[in-house]
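Before any comments, here is the structure.
Up next is chain A:
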Amino acid sequence: MKKFLSLALVLLLALGVLAGCGGGNDASGSQSFGDASNMPAPTGDGEYKDTVILATGSDQNYMDGQMNNTNDKVLRTVYSSLVKRDQNNEIVGDLAESWEISDDNLTWTFYLRQDVKFHNGKQFTSADVKASYDRLLAEDSLVRYASTMRFITDVSVVDDYTITMTTENPSPVMLANLCHRANLILDADYIEEYGLDLGLTAESCNGTGPYRLVQWDKDEMMVFEAFDDYFEGKPPTQNFIIQIIPDTSSRAMALETGEVDIADGLAVEDVLRLQDVEGISVNFYKYQGLHGFQFNCAHEYLSDSRLRRAVSHAINRQAIIDALYAPIGEYCATAPVSEVVFGYTDLGVVPYDPELSKQLMEEAGYADGFEFSILVYPNYNQSLPSAEMIVQDLAAVGITATIEIVDNAGFNAMQGNRTYPGENFPWGMFIMGYGPSSLDADEGLRRLWTTSPDGNNNNNYGWYSNEEVDTLLPQAQVEMDPAKRIEIYKRVMEIVYLEDPAAVFTNQRRIIYCMSDKVEGFQVDMRNAINYTTLACRA
Partner candidate 1 sequence: MENTLLDIKNLKTYFFTEEGVIPAVDDLSFTLDAGETLAIVGESGCGKSVTSLSILRIYPSPPGKIVGGEILYNGEDLLQKSEGEMRKIRGNDISMIFQEPLTALNPVFTVGRQIMEGLQMHQHLDKKQAHEKAVELLAQVGIPTPERVVDEYPHQLSGGMRQRVMIAMALSCEPKILIADEPTTALDVTIQAQILELLVSIKEETGTSIILITHDLGIVAQIAQNVMVMYAGQAVEYADVRSIFKDPLHPYTVGLLRSVPVIGVEQDSLYSIKGSIPSAKDYPAGCRFSPRCQDAFAPCAGEMPPLCTMPDGRRVRCWKYAEGGCKDA
Partner candidate 2 sequence: MLRYTIKRLLQLIPTLLAVSMIIFFSIRLIPGDPISLMYGLSEAGGVDPAFIEQMREQYGLNDPLITQYFRYMGNIIFHGDLGTSIVTKKPIMDELMNRYQYTIVLALGGTLFGSIIGIAVGIISAVFHNKAADNFLMAFSMIAVSMPSFFLGMILMLVFSLNLGLLPSVGMKGVKYAILPVATLGLYAVGLIARTTRSSMLDVVNQDYIRTARSRGVSKTKIYLSHAFRNALIPILTAIGLRFGILLVGSSIVETVFTIPGLGRFMIDGISHRDYPVIQSTMLVFATTFVLVNTLVDLLYGFVDPRVKYD
């Protein structure tokens, strides 16, 4: 009798626990998702907190734009560049007051502001710009983004506040590319002192941005203090803290208890739940990012374009979106670049046409199907559930796909160290995100899909190669007429998206920030870079 009672007690508790856990994964909410418009700057009336805390999941690897590959969320607290994107996505001057381009479209002259100071009080001059670009563009440069900006062939000082940049060919994307984080200007003295170790500690950071990094506990928190002499005026909040909370549930909890003011990267369940919590607002923003599964074009079967098309048409993208992404306001991709990227044309959703898939398979001689594996790493925007849905779709046309999971580091390892197409890479498809931070199709397409002379372009992870694309993209790179550029890119995208697919592009991503509704002046652009000059929180 007693044993029975204890058993009953345990069962009851177990049931209670299950009941409490259930209902979390019901991702078919039907809320509407307007894009959050960026909040106006705080009015300043009333009491405001002197510290705003933002919680995020992982730390920056470098506080140096030339080396950082974590994200662009934090760098602009400390640094500025010559030009920047404002909250309407227009390119405006930052450290440069104005600029002009030479008649041959090859030389740009930038007139720098004269009232800019670094955090240590030093006056900002063109020498710092030159030093930054020398470091970035040197022939033996070891920084990460050297190749991204290599289209600039010369950077010269005219006087203390004037600097010229020359490009090899006319560059329509010059200004867009100058907004890339690699262009964040560093202090020339600090470059000399710290070399490649610049940006690993708080002491090695000296910038011109609205905040100063005063304390950096790696993987724990970063503490910033408002810079009194910031050239646009001291920011409204004295202290800004980035708190690293790796566990998503704990992060959501910290927002709810009020221990942090803003949290990002929360799990879908928490995002949906928080919409109904008083005192918390959940904001969705447009984003440069697309999400998809890229083809390994050196794969045994998928090197055949027809089979790639077969795979592409066999997948029901809308169903995947509806099941997994619609609740957080993401929707089907309609091009191989995000809709906010210059050069985008709406090509529609790739048709879901299993019959066509079977036809193509027969044409290619694989009427009975074939197999390959898909490489994913978990916790990346629901890559695993979407991969599972893809596997099912493919099975319906006779293609057997299996899923392999590695962690972030493992994924990295798979991608590196290849000397010839297909080396050490047996997988047929792999999860990938696409987001040109210059918001221009040049970066979004040329970097990714052109064949490099040695056949092994570093960013062409899937060894994609198409002659027409290889001819068109360099043309667009030097075409100054925007309308003509769009035409060229449209053709390229038709190829890469439909005719000779490089990847299965699934969803257009959004940036989601959850915050206390007392936060004011929260502005984020489409590259997920936060504007720190307006951020404040009411008390």
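Structural remarks
Definition applied: contacts are C-beta pairs under 8 Å (C-beta built on N, C-alpha and C of every residue); 3 or more make two chains touch, one makes a residue touch a chain; residues count from 1.
Regarding selection, all candidates are chains of the complex that A comes from, given by their letters.
Please read all numbers here as calculations on a predicted model, not as lab measurements.
This complex places one of the candidates 1 or 2 in contact with chain A: number 2.
Contact residues on chain A toward candidate 2 in their complex (touch as defined above): 2-3, 5-6, 9-10, 13, 55, 61, 69, 142-148, 181, 197, 200-201, 217-220, 243-247, 249-250, 253-254, 256-257, 259-260, 289, 406-417, 432-435, 437, 447, 458-459, 461.
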